[in-house]
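Taken from a larger complex, these chains appear in their original positions, while the remainder are omitted.
Chain lettering (A and B) follows the sequence in which the chains are written, and residue indices restart at 1 in each chain.
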Amino acid sequence: MEDSWEVAGRRFSSRLIVGTGRYKSLEETAASIEASGAEIVTVAVRRVNIADPNAPMLQDFVPPTKYTYLPNTAGCHTAKDAVRTLRLAREAGGWNLVKLEVLGPPPFLYPDMAGTFEAAAALIADNFEVMVYCADDPVAAKRLEEMGCVAIMPLGGPIGSGLGVANPYMIRAIKQQAKVPVLVDAGIGTASDAAFAMELGCDAVLLNSALAHAQDPVGMAVAMKHAVIAGRAAYLAGRMPRNYEANPSSPTSGLIGRAG
Amino acid sequence: MEDSWEVAGRRFSSRLIVGTGRYKSLEETAASIEASGAEIVTVAVRRVNIADPNAPMLQDFVPPTKYTYLPNTAGCHTAKDAVRTLRLAREAGGWNLVKLEVLGPPPFLYPDMAGTFEAAAALIADNFEVMVYCADDPVAAKRLEEMGCVAIMPLGGPIGSGLGVANPYMIRAIKQQAKVPVLVDAGIGTASDAAFAMELGCDAVLLNSALAHAQDPVGMAVAMKHAVIAGRAAYLAGRMPRNYEANPSSPTSGLIGRAG
């Protein structure tokens, strides 16, 4: 049987979700998404044209019949803004499955968890299915799940940083206790980062800048497609123990991440 | 055009070379190699039966017509032993392209570089095509190339450790100056390690324990196949710059490896 995962009652084979912004053109956007093998694309409702038929629309390049659209609230710094943005998106495209992010102020653009809780509550009450971007905080993550969020999306690293997964212990902690899917969102810079995130046991990875800001976005999309498959397969296969024969009294098995 | 690489005049598509030892059975060996997509397999001449037709032979499970056999000198701790071992292998199977390793004493099993130079000289004089396992030492690497070695194979980490690439700066240094292929050999533990090694620009990765000692060797072989493709594609695509907006005066681009 194929390895697959499910969120909000929908089943997917690809464990890579990609953004639709920051590319040089809509053509490049479409080509990269195609190459990535993603089945879900996330759309910054405030930044991408999905409603004005008099201008080039994302839908013309990335057909919603082929891809599951996941509207997101990039650019929203308050719960109110985030909720309003997703209501407008639902009216425009009927999208009910959404990605919530409420960010703190620049320059850090870290999740504003108080605003996130407030918005999540309002959206769930309004019958949205909320996938939620959040800090790598296992207490907050569990609470968001208990509120009814359908997926937990802790940050790997700061948005747009390409720094990789900063705190693998917390990502793994969040996954260990979760009954809904856990996706690493933000921070992924290159293929080994994506593979590493999957090796922690996550259900999927979401990325955008890693493709859009690569020198060759389509080439990097191919890389990420394979990286996510690789990391998932390695997780399922169960890696060899880490050990160093020179020091048998100091096993290093169980260590997450790299030595040194 | 397909991405491929060449060693000693032979061209390969797969950038993953796998060992043939440490598996539970020859059936598992064969299945793992098949799943890995490898075109070259390395054979510990002293440990695997490749010459006695009265016992199960590797060739019956891993056909030399399908895979390029790369005899190696695992278990040899002197130049003399290594040279003798490869001469016997050449007599047995006609193999001329070989992997030389001369290891220091346990428990560290680090390459004995003096012995390695001595054996490389003798083998090259005897018309072998020598792929050489070595320390992550760019001076030694260059000298081995100038002697006529056809590929340089610096260690990522200690043999059998699964600790990943300890010193990415040196691996990259070795690659930057090399005119022959550079392969990371030893230390790879899981998929993200293999992807990371390829992202450094290496031509290929060699591993054995990472498959044989995984809980599911065949599953890990699939993981590694994709990991190497992913890392290579990411290297070619040119990753996004690392940056952290909170600290624009301190670019982190160029950094190898992970933050923290």
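Going forward, contacts are C-beta pairs under 8 Å (C-beta built on N, C-alpha and C of every residue); 3 or more make two chains touch, one makes a residue touch a chain.
Since this is a predicted model, take the numbers as computed values, not measurements.
This structure file shows 2 copies of a single chain, while the whole complex it describes contains 4 copies.
In the analysis below, only the chains that are shown with their structure count from here on.
Rounded to whole angstrom units, the spacing between the C-alpha centres of chain A and chain B is 34. If you check the complex, the residues on chain B that touch chain A are 106-109, 157-158, 160-166, 189-196, 199, 209-210, 212-220, 222-227, 229-234, 236-246, 248, 252, 257-260.
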